[in-house]
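Note that one protein chain is taken out, while the other chains of the complex remain in position.
Showing subunit A:
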């Protein structure tokens, strides 16, 4: 079974880290990454940019909204990492996904800042 581990923290706090503090956190995380990678258990890993960089596509009514996902009735079901040249391209992908998926719901498009492909899981 593959498990997704989604990281949450107060964005106000994380966004206030200096470069040095951020680097220190990343260095500690890398120790964990390397251990998992050596054991062949590390899959793709991504760090997302702040929610201020997010755009949301809502299915019903079809609407592009600035800002992050904020509908508490809905639950996170999964996520995709797609390589797109622009936000418009990413929105097209989200719309395609929306057409294929029945019902309402929404798609939050959050650019990533760090992407680690992962060496373990194939």
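Operating definition for what follows: contacts are C-beta pairs under 8 Å (C-beta built on N, C-alpha and C of every residue); 3 or more make two chains touch, one makes a residue touch a chain; residues count from 1.
In this text, contacts and distances are computed from a predicted model.
Of "Xanthine dehydrogenase family protein molybdopterin-binding subunit", "Tripartite tricarboxylate transporter permease", "RNA polymerase sigma factor" or "Adenylyl-sulfate kinase", only "RNA polymerase sigma factor" is the UniProt protein name of the chain excluded from the display. Along subunit A, the points of touch with the absent chain fall at residues 10, 12-13, 15-19, 49-53, 55, 64-67, 86-88, 111-114.
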